[in-house]
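A single protein chain has been omitted from the complex, and every remaining protein chain is retained in its original position.
Letters A and B mark the chains in the order given here, with residues in each chain numbered from 1 onward.
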Amino acid sequence: MRRADPLRFAPVEDMADPLLSVEDLRTHFRTPAGVLRAVDGVSFSLDRGKTLGIVGESGSGKTVLSRSVMGLLSQSSVDRSGRVLFAGHDLTAMGPRELRQVWGTQVSMIFQDPMTALNPVVRIGRQITESLRIRAGLDRAAARQTAVALLASVGIPSPERRLRSYPHELSGGMRQRVMIAIALSCGPKLVLADEPTTGLDVTIQAQILDLLSSEQRERSMAMVLVTHDLGVVAGRTDHIAVMYAGRIVESAPTAVVFRDTKMPYTEALIRSIPKLAAPSHTRLLAIEGRPPSLLDPPEGCAFAPRCPYADDRCHREAPPLREASPGHLYACWNPVGTPAAARAFEANRQAGLPAAVAYARSGVAP
Amino acid sequence: MLGEPVLKYLITRLVQLVAVVFVISVLAFLLVHLLPGDPSVTILGPFDTAAARAEVLRQLGLDKPLPLQYLTWLGNVLHGNLGESFLTKESVSHAIAQAFPIDLELVVLSQIIAFAVAIPLAMVAARRPNKAFDRLSSTFTFGLLSVPAFILAVLLVLVFAVSIHAFPATGWTNLTSNLGQNLRSAILPSIALGAGSVAVYFRLLRSDLISTLQEDYITMARAKGLPTRYILFRHALRPSSFSLLASAGINIGSLLTGAFVVEYLFQLPGIGYQIVESISSRDYLMVQGMALVVAVAFVVVNFAVDFLLVLLDPRIRRA
Partner (left out) sequence: MPDSQKRLGPLFWICLGFIGLVVFGAIFANVLPLPNPDAQNYAAVNAGPSLHHLLGTDDLGRDLLSRIVFGSRVSLVVGFGGIAIGLAIGGTLGLVAGYRSGALDTVLNAGSFVILAFPPLLAIIVIVAFWGRSLPKLTLIIGIASIPSMFRVIRATTMSYANRDFVVAARALGASNRRIIFRELLPNVAPAAISFALIGVAIIVVLEGSLAFLGLSVALPTPSWGNIIYEGASNNNLQTNPFIALWPALAMFLLLTSLNLVGDRLRSYFDVREGGL
């Protein structure tokens, strides 16, 4: 029942193998309090040059997912099963030595917080050139030249001078640009970007995302964009996977996610995006409650306790991933817009369930 | 290179340094002058007349009020004149110049040994915390903390000098006269002196490394595909070494005095040995001058290390 079919969203003209294919990936942490199921049976695939957005609240397991895909989690106390096929090679079967050959040159990562992900006591220059020298085998002068070109291409003014700076001497946006330069330095085929814009101002967020998109197009890389903000991925991805409590609950081409939303959680995420066009007094709808503990997930659908459309069955039985249309999968018993959802909503509203009451109050009845 | 905040910080610390050195000079002076004992007795012997004693005190300037004596002494000290021994008439600065290099060599050697043992040990241990190697080396160094220098010195002499005659048990050969002999005479004292530092440095560096290795920038360095050894040396070691260096600074200062016991045990004519000898012969000016030099060295080393830390950590440089 848990086993989901690998999701394909390849355009018809590219029938080659997917660049990245994740099959039933599970990542469990053994903690003193019990087993924490951070990633619990996730499958997806991604073709060359395409972008996948993985969206979920903090605590949904999306950061662990991106590190687990890369194989970055340290070995002890982590149980990982499933397969991660990159260009046909199984990353989960690789030892540290082989993985190191993949990291940086094939797959690279952009971290959430450039303040902590850049070494505070190493100059920017060396943090860029070290992988160029060690991994790409460039000599000192060539590495320096490449670093300058990289910094220029990510939009850092007077790059020669910046090579001598320390991370704390740059602004947040500049630091994130440096991080992108580092991630791109060895020409990877795939970039995993984990909340690349979280700590930044809104205007700078847009600049960084545009930069990522243009670099991606120029270098024809594939990208996984992990974020809590559906608005961030809306116009910039080919496909979106929504994660909740360690699993994918809805997955579809980007336009379909917004046009034909099935999963109530996805709907809630969409409602929480601020819309510039909406009248200024429109209240943003925050999702009531918190994501469940990954140590002790609920028996039925993990979203049921917060869902305005949940009925008894949702609390009892976890819904499987089902196909709505080719490439569109969702896991829900009472999908958005169905009569079943409307019935359950009415019952929940009368029972005074907070999620349903909040929906009713802001006038978003199904 | 240095920004204005660093200069400001440097100046504040320098002012503090001068103030502390001043207080220390007063303490060194009072230490010797307020204590019981009469130098004229030392010089003339216990059976001379009161008049002769007074004459000696007058010649030495010891009949004047204390503040005046202090100022006179301080004036001389500032001119590089620490006075001369009551007994041997040797100038105090000459004696210090003879003795101090020995302390310096012992401290430097002991710290080289301590770093050479502690750093690799901590790096290997921190890579796999709570595994066999880490537990073994942590236990070993915890035990080492409880071995005083004089006990270790006795054990070293017993094993390396008495049993297998590999090194001399006592005595000193100057660096300039014979390098090989000098190192042979310095090695056991240096180990005895440095062992405690090994334990302290290991524990500090190990725990700092363990927390550094969990930082995002280490994960980032791994994600770049850099080799583990490179990450350990180039990315983890420096941000983990600040408290190590800070404690080394404090430690080097106290090693200067810690060397006293080791010097006495191995009969090495360093400052510590000379001070204890001068104390037992009531050689006031000698004690006073050497105490001043040791105390000032102690403060200056701490200051220098403090400043070195600022240079090493670019974050403090701006703060």
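Just so we're on the same page, a residue touches a chain if its C-beta (ideal position, glycine included) is under 8 Å from a C-beta of that chain, and two chains touch if they have at least 3 such contacts.
Because the structure is predicted, anything quoted here is derived from the model rather than measured.
Across the entire complex, contacts from the unshown chain go to B.
Per the touch definition above, the residue from B:P101, B:P148 or B:P227 contacting the chain not shown is B:P148.
Note on the undisplayed chain: of the listed residues B:L82, B:A122, B:A248 or B:L265, the one touching it is B:L265. Those residues of chain B that touch the chain absent from the view are 19-20, 23-24, 27, 31-32, 35-37, 142-143, 145-151, 154-155, 157-158, 162, 253-254, 256-258, 260-261, 264-265, 275-276, 279-280, 287, 291, 294-295, 298-299, 302.
Here is the rule we use: only the chains that are shown with their structure count from here on.
The mean-CA centres of chain A and chain B are about 55 angstrom from one another, to the nearest whole unit.
Against chain A, in their complex, chain B makes its touches with residues 215-217, 219-228, 230, 234-235, 238-239, 312-315, 318.
By the touch criterion given at the top, residues 67, 70, 72, 96, 99-105, 108-109, 111-113, 116-122, 126, 130-131, 134-135, 166, 168-169, 179, 182, 186 of chain A touch chain B in their complex.
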